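Only a single protein chain was left out; the remaining protein chains are all shown in position.
Now for chain A:
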Amino acid sequence: MLDRAPQELQADESKLRPVAFRGAGFTPGGGRTSGWIALALVLALWQLAGSAGWVNPLFLPAPSAIAVAIYKLAVSGALWQHVSASVVRIGSGWLIGTVAGVIVGFAIGLSTLARGVGITFISALFPIPKIALLPLLILWLGIGEEPKIATIALGVFFSTAISVYSGVDAVPRNLIRMAQSFNVPFHAIVRRVVWPGALPSILAGFRITASVALLLVVSAEMIGAQFGIGAFVLQAGNLMQTDQLLAGVVILSLFGLAVGKAINVLEARLLHWR
């Protein structure tokens, strides 16, 4: 434009031209149709590769073979046996870890003494891969369900405690001062100001601890269990039954998705004010 002759510029000045729009992009929408289409395309391609014999089914069974494997597992009843064993372990471990984590997290968030002691211990113990403690827990608690549940509970506990005290720290202090200025008692401030204020962080923590619990249950079951999705996947791998192995992986994925959905529902109900 700078190269043009002065006459040309003068001619342009008499014309009306629209201001160029420069505000496009950086606002990704929430549409999910494209996601479903992409998933369907990948599955179709995968199925085609399997059916056409492009890949060895031993290394990568086709989606239809995995679906058949899941169907056979369901019909034989083995699916429920494995899933229920895993769900009981996850449920118990997650509940114990969450209750303990919420109590300790609130104590750290509200008490100077608990903060001093708690953060030191959490900083020291949180980085330890909890599955490494399973042999020790077996020694302490025996070879039954307890060590697996304890491993999951430990993994869930640390993440929960951290998300809870971070949530308590993030509650705007002006809201606490406001409540104090109206002589609202301590327990009521915790229940009516701190708890709801920390809830977004606590629920975000639930999302993480659900994944941690799933990871740990599979690992623990691979180390020492007869039933459970982890044990089933390991067994299928040892026998080179890759369709069954991937069936286990799909079930784990569906389980993770279901937990994620449940947390979405919980968030929609409890955090509707956001």
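Convention: contacts are C-beta pairs under 8 Å (C-beta built on N, C-alpha and C of every residue); 3 or more make two chains touch, one makes a residue touch a chain; residues count from 1.
Here is the rule we go by: contacts and distances are computed from a predicted model.
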Problem - The complex's invisible chain, by UniProt name, from "ABC transporter ATP-binding protein", "MacB-like core domain-containing protein", "Cytochrome c-type biogenesis protein CcmF" or "Decaprenylphospho-beta-D-erythro-pentofuranosid-2-ulose 2-reductase" - result: "ABC transporter ATP-binding protein"
Handout entry: Among A:Leu175, A:Ile223, A:Val249 or A:Ile263, the residue in touch with the chain that has been omitted
Key = A:Leu175
Fill in the blank from the handout: Where A:Val184, A:Leu203, A:Ile223 or A:Val249 are the choices, the one touching the absent chain is A:Val184
Fill in the blank from the handout: By the document's definition of touch, the residue of A:Pro57, A:Pro196, A:Gly224 or A:Gly237 touching the omitted chain is A:Pro196
Fill in the blank from the handout: Across the whole complex, the chain not displayed is touched by chain A residues 172, 174-175, 177-185, 188, 192-193, 196-197, 273-274
